[in-house]
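Below you will find the structure I want to go over with you.
A protein chain is absent from this complex, but the other protein chains hold their places.
Moving on to subunit A:
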Amino acid sequence: MSLFGFFKRNATSAPVARERLQVLLAHERTIVGGESDLVAILREEIMAVIARHMAVPQDKVQVKMDRGAAVSTLEVDIEIPTPVATGMRPAA
């Protein structure tokens, strides 16, 4: 066992558990109270806006949420089919 491994094994995991729970419950309490899931709403509305301008299959849109203690990030990843991929040739 390496020296690093020895210290790492002794590192306590309870404070990590505590912090993860605090972040999680802070979010869950607001969601449960408001009946609505913010991520779900944002996802649906973003999808609707995209659908107005282009045909993108549902599974090509990825919405990711990363909830932190101070800030949360919402990541929207849309795969837009290029003309080549759809079999169309660019104008010569």
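Going forward, a contact is a pair of C-beta atoms (placed from the backbone, for glycine too) under 8 Å apart; a residue touches a chain by one contact, two chains touch by 3 or more; residues count from 1.
Assume contacts and distances are computed from a predicted model.
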For the complex's missing chain, which UniProt name, "Septum site-determining protein MinD", "Amino acid ABC transporter permease", "Metalloprotease" or "Sarcosine oxidase subunit delta"? "Septum site-determining protein MinD"
Positions on subunit A contacted by the hidden chain, ascending: 12-15, 17-18, 20-22, 24-26, 28-30, 32-34
